[in-house]
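Note that one protein chain of the assembly has been removed; the remaining protein chains are unaltered in position.
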Amino acid sequence: MVNAPADPNWEAKVRNSFARQGAMATIGARLSHVAPGEVDIEIDRTPAVQQQHGYVHGGVVGMIADSAGGYAGFSMMPAGSTVLTVEYKMNLMNPADGARIVARGRVVKPGRTLVVCQVDVYSIKEGSERHCALMTQTLLTVAGKSDDLQV
Amino acid sequence: MVNAPADPNWEAKVRNSFARQGAMATIGARLSHVAPGEVDIEIDRTPAVQQQHGYVHGGVVGMIADSAGGYAGFSMMPAGSTVLTVEYKMNLMNPADGARIVARGRVVKPGRTLVVCQVDVYSIKEGSERHCALMTQTLLTVAGKSDDLQV
Amino acid sequence: MVNAPADPNWEAKVRNSFARQGAMATIGARLSHVAPGEVDIEIDRTPAVQQQHGYVHGGVVGMIADSAGGYAGFSMMPAGSTVLTVEYKMNLMNPADGARIVARGRVVKPGRTLVVCQVDVYSIKEGSERHCALMTQTLLTVAGKSDDLQV
Partner (left out) sequence: MVNAPADPNWEAKVRNSFARQGAMATIGARLSHVAPGEVDIEIDRTPAVQQQHGYVHGGVVGMIADSAGGYAGFSMMPAGSTVLTVEYKMNLMNPADGARIVARGRVVKPGRTLVVCQVDVYSIKEGSERHCALMTQTLLTVAGKSDDLQV
């Protein structure tokens, strides 16, 4: 479904961009899988990312899902461009109550301007996985803007 | 559009629940407005919440928007119940590049089981506001489950 | 992922309910697959369902997708209940330009109150299929209300 990446530097650019996201460090997120059109991001369920019941906050689940989809899409974009999230929709289906939460972003429709991704989020507890959220996301390829440009 | 809250303790329960969310403390979020069916949450654009270009991370915008809508809805729910986000959809329309970002959650449709909220997010820079994101959110009233129950 | 239907009459109730939807007849939609948690609905690309470029109207794609997901969910609901769509989100990824358009609804998360479905829509042209839209949908089980109650 996903062809070869247009940018030979696809893996390094994803890893470098992720490393520059202060927000990902703040919640303890790590890249656990990077392939063409596929990126997984995971976190541990520490108190710093919990909501009032002790589950991982739905907004934090959204953060790692948004980044997993965004980088899955970015891996397929041409050199010299950056990525913006246009919109996403997330259904929270089961509590994020595992020791570890992983968001798996996959490109569904790679387009020149717009890229559509789906992200499945799993809660991992004692070795078994439970599907806790799903996201559909639209990304924009911003041509002619470097990914390391600062505001 | 929004009637009187069913729970006379509505304000305290919102403030107490927010205070128990480790994830909100982690990103430096604060409650800046609490009224029946209306909650605003804001953050400063510090490096801890930024993405690679220095804007506030879209996922962090989603976190404060999700909480603002969630607490707007929770303020209208009966005593002895808690709130779950069923799903939300967010459009990111302008970069979150202000010094301060505020998410304003409002109940659109208060129902017994389901509550629909809209959240508008503004980027505030040198006193002027720019509409940077909008969210539509579906919440579930979970009856018979205390909001301070721990996982 | 999907267990046995709670209602032994699941297939007949889906077919009967579909037959009572005037809107489905109006656009020429037909049920092409009915299984527990799975419903496909298809239409032909006639002028009556086209938009200005001659593709099937995005709203018509939404109609068959909404019904395919709704009936997939309804097939799993207990006897004596009916189904309401709470919300859905659809991405239109490729033009619906085939001779035939099929929407395949599948239950992703069967819950007692809420059911989450995903629907994939394909455009079929000279025997080959193209993924043209995807929908994520939240349904509500309305207990104690017959599906054939009239307004």
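A, B and C label the chains in the order they appear, each numbered from 1.
The criterion applied here is as follows: contacts are C-beta pairs under 8 Å (C-beta built on N, C-alpha and C of every residue); 3 or more make two chains touch, one makes a residue touch a chain.
The model shown is predicted, which means the values in this text are computed figures rather than measured ones.
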Completion exercise
Given C:Val34, C:Met90 or C:Val107, the correct residue touching the omitted chain is C:Met90
Problem - Identified contact with the non-displayed chain, of A:His57, A:Lys89 or A:Arg106 - result: A:Lys89
Exercise for the section: In the full complex, which bits of chain C touch the chain not displayed? Write them out. Expected result: 17, 20-27, 47-60, 62-67, 70, 82, 84-92, 95, 97, 147-151
Handout entry: Interface residues of chain B (partner: the chain not displayed)
Key = 89, 91, 93-94, 108-109, 111, 116, 118, 131, 134, 136, 138
Problem - chain A residues touching the omitted chain (full complex) - result: 86-87, 89, 113-114, 136, 138, 140
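Operating definition for what follows: only the chains that are shown with their structure count from here on.
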Practice task
With centres defined as the mean of C-alpha atoms, identify the chain lying farthest from chain B.
Solution key: C
Handout entry: Same vs different contact residues, chain A with chain C, by half of numbers used
Key = same
Handout entry: Euclidean distance of C-alpha centroids - chain A vs chain B, Å
Key = 22
Fill in the blank from the handout: Touching two or more other chains in chain B are residues 86-87, 89
